[in-house]
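The full complex has more chains than appear here; those shown keep their coordinates.
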């Protein structure tokens, strides 16, 4: 990311509950993705577009992904409807360097499970209880502008054990009124892509309208934005005559020179 | 693992090259899996069985996996023939605690890519050159009985970049005669399962007959063996009336009490 070019964010939304449940529609009349996008647009360094499950290729064509620096992902009841081919495409872009922000029930999204390699399970309760998110590293860019903690008055509870690989960094841990705790903000790097999981965001509460939540998402979009150079991964054969040190071929071979490996 | 009960190891082999290529058959007349199993059987604390791609369910039925403490995986040209359902089954057992040793070209096996979440790619050359494996932590159980390094006279070259998440521990790094280096032995934990990737083992060389390679595999089988208790992961709902702290339900809900979450 150059400081002079904007960050291109694509906000992906499942966009199903908003059309089925009045409770959700009343809070997010234009869809949750629109609310998430509106929050991100408060940062003038960011260009935001949205994409939804219902669009062709779920709105995530090769062209869109190639022009996306950061993808945010909210899904819940329709994880199973996301085509595997699109998931693979998103994964490839993350490994190349695209940042990914996975939100709330996205813990069970195909793309998150695929990048983590674990169950991504947790415990949960829908009681509209108070959540208090503590900052584990106040110096981290994702926590910029926050105090020691912030509260969300009504949220779904997610509790440990959270079935994830050890995060690279723990940014937030939540305290729940009902007695549980959860690793609510965590980062990983896969390939050259930065991943941030952020817990809050149940569809029946106005979480994405809250200032602190919008601040975290704006901070996170800047932080997961690509910082290196694009790297298209492959599995190249290095012919013996191109070895850095001179060698003589010995023993048998199953491949012809320069041939692609098995996958 | 109790010290009184044996470790049950299942050696999985693709078992294809051995039947197609005389070069492979002459080195491994009973199949590569048989040679790998023979090496492991030198450890009297280990019970070894084998399973191959060609068997029903690739020899990896629920019963076999439930009775397996450690699974070793060698595949190459037929990664694509492994059924996704079996891969998912193996992954589930790893997350529960089964140890997994991934060998050589298994870097591209579906199970390894699924557990890593990355490309798992590398560079390669088939020239029968010398490989020298250096020990990065001489105190690690997997390196027990080795000196500072050991050599394999003829091997395929694998070179960096190796498309993996940062390992929990780096056990071996290889020096190749042709000038490359590679992270040849590395560990990760996913769920409660320990994973060890070990680079050597190209099918056209007698690598699995070499004493140091057999020693590493014996050490690794003991190290990745389950050390905790089985944990069957799920995503349980905690009804509000069972919250550790008393709470009153507030706000809307999409779920009925005790209902399973969306996947």
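Going in written order, the chains are labelled A and B, and every chain counts its residues from 1.
What we mean here is this: contacts are C-beta pairs under 8 Å (C-beta built on N, C-alpha and C of every residue); 3 or more make two chains touch, one makes a residue touch a chain.
Treat the numbers as computed from the prediction; the structure is a model and nothing was measured.
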| item | value |
| --- | --- |
| Given 2 placed chains, full-complex copy number | 4 |
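Operating definition for what follows: only the chains that are shown with their structure count from here on.
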| item | value |
| --- | --- |
| Euclidean distance of C-alpha centroids - chain A vs chain B, Å | 27 |
| Complex interface listing, chain B residues touching chain A | 17, 21, 23-24, 76-80, 91, 95, 105, 108, 114-119, 121-129, 154, 157, 159, 161, 163, 165-166, 168, 177-180, 188-191, 203-205, 233-240, 243-245, 247-255, 261-263 |
